[in-house]
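Only one protein chain is missing; all other protein chains are in place.
Just so it is clear, A and B label the chains in written order, and each chain counts residues from 1 on its own.
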Amino acid sequence: MTASIQETLVSDSQAPWRRWARRHGWTFGVWILLLVLIAYYATLIPRFGAFQVASIVNNGTPLVFLAVGQAIIVIAGGIDLGVGGMLVLSSVTAARLMEGQPLLVALLIAVGILLAAAAINAVVAWIINVSKVPDIVITLGSLYFFQGLALAILPNPAGGANEWFRWLFTGSKTGIGSNPWPAIVMITITVTAIGWWLGKTKRGLSLYAVGSDKTAAYLSGLNAARVKILSYAIGGAFAALAGLANTAIAGRGNANTVGGNLTLNSVAAIVLGGVALTGGIGSVIAVIPAGLILFFLSPILTAMGVDPNSAQVVQGVLIVLVMAVTGIIEWRRRLRS
Amino acid sequence: MTGNQSLLAARDVAKRYGPVVALRSADLTVEPGEIHALLGANGAGKSTLVKILSAVIPADAGTISVHGRQADIRKPGDAMAAGIGTVFQDPALIPDLSLEQNLRISELDRDDVLPWLDRMNLSHIDLDLLAGDVPLAVLRLLDLARALARDPQLLMLDEITAALTTDQADYVFELMREWKERGRSVLFISHRLGEVLEACDRATILRNGIHVAHLDLAGVEESALVTAMLGEELVEKVEAAEEEPAVLLDKEMTARPVVLELKDIRLRDRVNGVSLQLHQGEILGLTALEGQGQNELFQVLSGDRRPSSGELHVDGERLSARSPYDAISRGLAFVPADRHQALLPQRSVRENLAIPLYNRARRWLSLVGDEEERVEQAVERLTIDVRAGRQVQRLSGGNQQKVTIGRWLASGFDTLLCFDPTRGIDIQTKAQIYDLLREIAGTGSAVLLYTSELREIPLVCDRVLIMYAGRIVGELPAAAATEEALLTAAHGLNEEAAI
Partner (left out) sequence: MDNRRKYLTRWLVILAVLALIAAACGGDDDEATETTAGATETTDAAPADETFVLGVSNTLVGNAWREQMICAIKAEARARGNVTEVVLQNRNTDVAGQIADIQTLISQGVDAIIINPADRSALDDVIAEADAQGIPVISVDAPVTAPQAYFVSNNQVEYGEVGARWLFEALGGEGKVAYMRGLDGHPADTDRDTGWDAALADYPGIEVVYENWTGWDPSQGAQQALEILTSMDVDGIWTSGIDYSVVEQFEVAGVDYVPIVGADNNAFIEQLMTIEGLNGAGVSNPPSIGGVGAAVALNILEGQDVPKETLLTPVVLDTMDELEGVFVPDLTAGWSSYMVIEPFVSYASPQDVIDCKGPGE
């Protein structure tokens, strides 16, 4: 018995590459896929330079932030259909309040919006906890609520943003240009920070714990209800960050943007990023390339001469393939153990 | 007011789930520096009491005091703060997190548990492994180390030895004794009365949700405990069942046709060439220490995994199963140790009994002919308590196990493959299950029974095989299968016993 246990434990530690592959293989694979797609794209178009990179990174930023927010919520065992609505709401609020303001004020407004979004989504989670109605139902409600609120705040596309605020997200005061670095730095800092927090701190790990096994988490002394509120608050803040990026790109707010589509994109991105929809498994680091890839599908298909309407078909096929591959990996792993 | 000095005093604790009363009115007093056993048949309310004491579930009534002061314990964190540490029947480790991350969510780190792991001969363990990849026995010990690291006044162990091997259990007993010497206390729950008598000082016995006895265990006989747990009338029945181990003679058995034959079955490095023959009407025992390939062997037999090489013959014809469906349709029925694997916890007893019948329903919508009736017969024959009717998850463990066997009775089979069917089950239900197995063999079906309960092998089996390191290393007739002989062979020490 001890012999056999020792054997399992030792044999596993003898193959560190296998463990690495198991823990980080998916993340690595998605990053490679992004690079391969970019390289392929580069061969399709006449010129590939800073402008093209900036165009992908800057315009992909909102989806990346939105997907990271969704990932945090899903890892903790929930799912938030309202993130798309939150994006629209924060985007129009920012555009409305920031118009004509200096950078400092714009930044204060941004911080205020992030905090408010976190608070509002915390209330959504609290309602889920108290009512015991499934997440998917309550957040479907919050999606419509946010979208409606956004329309009330800004009935027509309008508003504006401070030019340096736009530079923060797009590397250009006009929202357009050949400088991808601010967006890259912004994504790297926020996502690495949240990734570190999730994987290394007690509170962060509690999200994984509750998403993985609620009973065991409870027995370990964790408060599942509080963890859900925490995950929704952080996820809501990331959705609001995505909204700020959207305002920075467009230079205005538009409440007619369909939040539901954005939500579905965020779910597709986390699936591609290897986050298990059942909770407890996944890395926000893998969600970055996944979000960029999903944004990137439309340009790449256009460059391939495929009708961009079929981008949705490709996206669907991609998601089914990803689910099939994860299913097979899981099945093989089960057989091996 | 001596009660004031008690470490823990629970008074009149009650709990009901809908119509099912789990605890009627239970008292429990644990003094400092003692190892206290909590005993009772399955469904007596032991686990419920432990869960209430550790604030996993709220009690409907009753008071709990710690050190004479009424304790306000509402969530697991409060219980820990009050000095109550618990190792639950189900491991409380998060499968998707590494062991170290699991420690971190409990606000512990490596250094806190390493000394305890060292005491359990687990110091070599790699804490970077995912909890889901670690064998159950190790998880239980880790749970114990985690509880000990919090330095609790009272350590509650719910069926911790059920999944452990003998030497692992010895580490646990040693730690319990040490805990007692430090002036702390242990509340110990186990079905193995032998180890209870050996390790514990006093016992509280529950029956049907009421405490029926508080005993000093010094000089108490095992039979006295059984009587207290089951009540007088039942004990007689159980004893009658145990007295006649109707074991067939070796020669007579070999003359019967072979219904199941394994020829050099191998599976990766876990099963290394197992051959055996199972005769009609035979109960063939199989035993092994943990992790000797028995799990994998049963996975192959039940059609869950395909062997790397080797052949499986059923009634002389080769079976190459791609899924349990293939095995089942050739009459091989599998009863797993983990009842949750086999049952639909949220469905009713009747539905669960009828699951295998669905395969045979000729029309899509309804069960055919006499099948409803067969389900009813099975319920009756198994004396399953269906008061909790609606959902199988509300049944006690023993009753759940009866359902997993019962569904094969309802659908019919030729060979029953039982994998440790009595793990964590009380004596009374155990006796009923063994009774049932003998009855099944009596009707001409064959049973392959893996069990970790060595003492029970002579009671039910005709013959026993011992597995070690993926091979069959010994065969004994039931009469010769004493605990010592089996243990020696199971450790791979007895070369003479090898075939």
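Everything that follows uses one rule, which is that a contact is a pair of C-beta atoms (placed from the backbone, for glycine too) under 8 Å apart; a residue touches a chain by one contact, two chains touch by 3 or more.
Quick caveat, the model's predicted, so the values are computed rather than measured.
*Asks:* With respect to the chain omitted from the figure, which of A:Arg18, A:Lys200 or A:Arg332 is a touching residue?
*Replies:* Of the candidates A:Arg18, A:Lys200 or A:Arg332, A:Arg332 is in touch with the missing chain.
*Asks:* Just one of A:Thr27, A:Ser206 or A:Thr257 touches the chain that is missing; which is it?
*Replies:* Touches the omitted chain: A:Thr257.
*Asks:* Among A:Gly69, A:Gly85 or A:Gly175, choose the residue that contacts the chain missing from this document, as touch is defined above.
*Replies:* Final answer for the missing-chain contact: A:Gly175.
*Asks:* Among the options A:Gln52, A:Asn129 or A:Thr190, which residue touches the chain absent from this view?
*Replies:* If we include the chain that is not displayed, A:Gln52 is the one touching it.
*Asks:* Which parts of chain A face the unshown chain closely enough to count as touching?
*Replies:* 43-48, 51-52, 55, 59, 62, 155-157, 172, 174-177, 246, 249-252, 254, 256-258, 261, 295, 298-299, 301-309, 311, 314, 317, 321, 324-325, 328, 332, 335
To be clear about the criterion, only the chains that are shown with their structure count from here on.
*Asks:* Could you work out how far the Cα centre of chain A sits from that of chain B, in whole Å?
*Replies:* It comes to 44 Å between the two C-alpha centres.
*Asks:* So in the complex, the part of chain A that touches chain B is made up of which residues?
*Replies:* Interface residues on chain A, with respect to chain B: 1-2, 4-6, 8-10, 12-13, 19, 199-202, 205-206, 208-209, 211-213, 215-223, 280-281, 335, 337.
*Asks:* Quick one: which bits of chain B touch chain A in the complex? Just the residue numbers, please.
*Replies:* It is residues 56, 75-77, 80, 86, 88, 90-97, 101-102, 104-107, 121-122, 124-126, 128-129, 133-135, 137-138, 165, 167-168, 289-292, 305 of chain B that touch chain A.
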